[in-house]
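Worksheet: the structure to be examined is printed underneath.
A single protein chain has been omitted; all remaining protein chains appear in their positions.
Up next is chain A:
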Amino acid sequence: MCGIIGVIDRTMSRMDGSSIKEALSLMDERGSGEGAGYVAYGIYPDYADCYAIHVFFDNLLEPKTMVDKILQTWGRIVHQEEIPTYEQPGLKKEHISWRYFFKPYTDLMVGTTNPDDDNVKRLVMSINSDVKGALVFSSGKNMGVFKAAGWPEDVANFFRIEDYKGYIWLAHNRYPTNTSGWWGGAHPFNLLDWSVVHNGEITSYGTNRRYVESNGYQCTMLTDTEVVAYLFDLLGRQHGLPSETVVTALAPPFWDEIDEMPEKQEEFLRTLRLTYGPALMNGPFAIVVATKDGIVGFTDRIKLRPLVVGENGSRLYISSEEAAIRTMDPEVKTIYMPRAGEPVIGRVTV
């Protein structure tokens, strides 16, 4: 059980975080007060060219000194500050949330088509696995994740998310079953521009984890969802597949359906499935993934978790519950439920 909601304004008109807080809090039945989080795109226009690196520090001595040193070796810290937080009675502050605006040195990474992203990806992996007391939980440009162990409203108030304005928002209310509620285990999970919220369990985690790890990612969050962010980064960014094709690789049609398709489509899906068999995800899930250009929502192949879509003009909503969408936008026009494994995509149009 978990509650998820996402929204995109396709014209990139920005919304503040107050309504998504309300919508997420409506789904408290789907959480247990052990984790909630938000991500918004478009929140740092002043530093739009920098990677906004959000870090949980256990303290600002050794871990921060090490992270500073690593970042300064591989690039330039344009600006850094503590993320402002506001004490909440129901939320115990366990980490210091810090943000860096960072520009990697492009010439330090050779042999890749996207050296800056690869550089930052490598930094995130190395800090998360090697620096004790530091956890990078957000690393994209002009976007940021805010999350903690607590109820949705407490987490929102703690970071005062209504102060941020974004054209894409995702939010998550956690009912943990894999690991106890800890800040790193709260959703959204993020790597570069990819952010993921997930309701469910990934029974193929062992296989998926092995696959991403053999491709240079390291799983450090102690829960199954982080592989989704890495799978999207691997298939979407590194291998260049369009989002809908990534979704098809992760939740492909059944062989019986593939066998019946026209030859070209059959060949495509068979090739895709053979190539990305270890990326196929199993188990119950409803997932929304965001990147700077849009969002995509999808469920597992037999739809063991709910997913509802709402549309109103330039806005597209994807959530576990219709009521959450209606809370966010009482004027919502169209409401429908996608089929199992079918991607629902909202792209920016400007």
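In the analysis below, a residue touches a chain if its C-beta (ideal position, glycine included) is under 8 Å from a C-beta of that chain, and two chains touch if they have at least 3 such contacts; residues count from 1.
Here is the rule we use: contacts and distances are computed from a predicted model.
UniProt records the chain missing from this view under the protein name "Archaeal glutamate synthase [NADPH]", selected from "Electron transfer flavoprotein, alpha subunit", "Glycerol-3-phosphate dehydrogenase subunit B", "Archaeal glutamate synthase [NADPH]" or "Membrane-bound hydrogenase MBH 2, subunit Mbh2K (Hydrogenase subunit)". Here the missing chain is touched by one residue of A:29, A:267 or A:293, and it is A:267. Screening A:76, A:210 or A:339 against the full complex identifies A:210 as the residue touching the chain left out. For chain A, the residues touching the chain absent from view are 1, 177, 200-201, 203-207, 209-211, 213-215, 239, 241-242, 245, 254-256, 267-268, 270-278, 280-284, 301-302, 304.
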